[in-house]
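Encoded as structure tokens, the structure appears first; notes follow it.
Just one protein chain is left out here, and the rest sit where they should.
And now, chain A:
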Amino acid sequence: MEALLGARLTLALSIFAFLSLLTTSFSQQIQILNAERRIDLTSHIVKVFLTLKVENTGTAPANEVLLAFPPTQVDHLAVVKAKAATGRRKKRTYITLDVKPTELPDAPNGAKYFIISLLNPLNSGETATLEVLYMLTHSLEPFPAEISQSEPQLVYYHDSAIILSPYLIKQQTTFIKTPTSKVESFTRVEPTNRVSTELKYGPYEDRTPYSFSPIIVHFENNNPFAVVEELVREVEISHWGNLQITEHYKLVHAGARHKGVFSRVEYQSRPSHSGISSFKHLLARLPPRVHSVYYRDEIGNISSSHLRTDYRKSELEIEPRYPLFGGWKATFVIGYGLPLQDFLFESSDGKRYLNFSFGCPLAETVVDKLTIKVVLPEGSKDPSIVVPFPVEQHLETKYSYLDVVGRTVLVLEKKNVVPEHNSPFQVYYTFNQMFVLAEPLMLVSAFFFFFVACVAYLHIDLSIHKPSQHFAKF
């Protein structure tokens, strides 16, 4: 391990010796007076809160602030959000800022950038406080990669003690919060300090742009590493007053792989020692007024679930058929109905729109690939969509109960989804109310013709041989 660390350090140092030569006028216009980073490692989703106090040292007003990430982190980056803090301590308010990924031509060593657009340009000499939140998934690497039933789960977290930034940082501190005080080892970059569950790196003064100092924290994390490899949510709108949601999950425990024996007797008799990194239930937060909830998989109903509803929310506690140990998988389907009037509205221009929550209803899970299919009623036109973040989308056609022309399906796909993505999105479409009656009328006419055919058959005599006169009357 030491060798590994050493190699990484030399690599990093050589990179940054090279990097420090690169200076751009663009980035040197701004410097960061104070940076505080709090990394939360309590769950398997790494949450990083970054507070930056930015000062414009240049002459021209600055509109944008850049955030830099090492390429290994960018792949795992699920969310980047930024807020500007205004006002004094008591009356501090936050305004959400626009964050976009961007490419810079002279990015050193494949660093990736996000650009924060400031609301008001930062004039020369002015300072601003930015609050940045970003989340990393799949960033805790289990080590050892395979554990037996009685062992706790230990993971590595790789990062840099010094915040990677294209700007000069005057002073910076990093706090790392671990779930328990059981920390096997951590890289020391003095001054480093550890108090129970918190590791403190820094403060470091006057670090040049693109400074990097890799650290590894090796600690115990037994929180459920629940990862949905693939989630397909189908939202079907019926103008008869129902919104039917069907969610197909492919769940996996992404922590350290289970190896060897699974002993039920140990699991049942010593729950505190045996399989502590495994999990057996999950919580799904569903909208209020949910009805006809089912929870099953391809071989039938799964009986271990509980639904609690109140007027604000519904909570569905589900247990997979078996407890999930590292590397074990399970698939299941959750389906439920919702009253349509809670989610379907009419916009001012006569269009209808569906306002529904994006993301996965399971608490504290990462979704690797999320597909949302919005099935519009048959006969609806001009679908369009408003989502607060970039998604891939395309159209499909689906045939359901007695459809003739098929229903338009809007398919939205997004990778790497975390609970932060549970924000509403809107689907706009036009729909003529008369189409609601098409299928009942079709059925009515089918039965009508059937009965007419029956009546006709009974009244037509197709026999060649004429029956005797007496019976012909009837």
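As a working rule, a residue touches a chain if its C-beta (ideal position, glycine included) is under 8 Å from a C-beta of that chain, and two chains touch if they have at least 3 such contacts; residues count from 1.
Criterion: contacts and distances are computed from a predicted model.
Participant: Choose one: "Enoyl-CoA delta isomerase 2, peroxisomal-like", "dolichyl-diphosphooligosaccharide--protein glycotransferase", "Mitochondrial ribosomal protein subunit L20-domain-containing protein" or "APOP1 protein". The correct choice is the protein name in UniProt for the chain not shown.
Facilitator: Spelling it out: the chain absent from the display is recorded in UniProt as "dolichyl-diphosphooligosaccharide--protein glycotransferase".
Participant: Sort through A:131, A:297, A:315 or A:413 and give me the one touching the missing partner chain.
Facilitator: The one listed residue touching the chain not shown is A:297.
Participant: Could you tell which one of A:291, A:329 or A:415 touches the chain left off the display?
Facilitator: Answering carefully, the residue with contact to the hidden chain is A:329.
Participant: Tell me which residue among A:40, A:220, A:403 or A:420 touches the hidden chain in the full complex.
Facilitator: Within the whole complex, the residue contacting the unshown chain is A:403.
Participant: Residues on chain A that touch the omitted chain in the whole complex?
Facilitator: These residues touch the chain not displayed: 260-265, 268-269, 297, 299-304, 321-322, 327-331, 399-404, 462-463, 465, 467-468, 470-471, 474.
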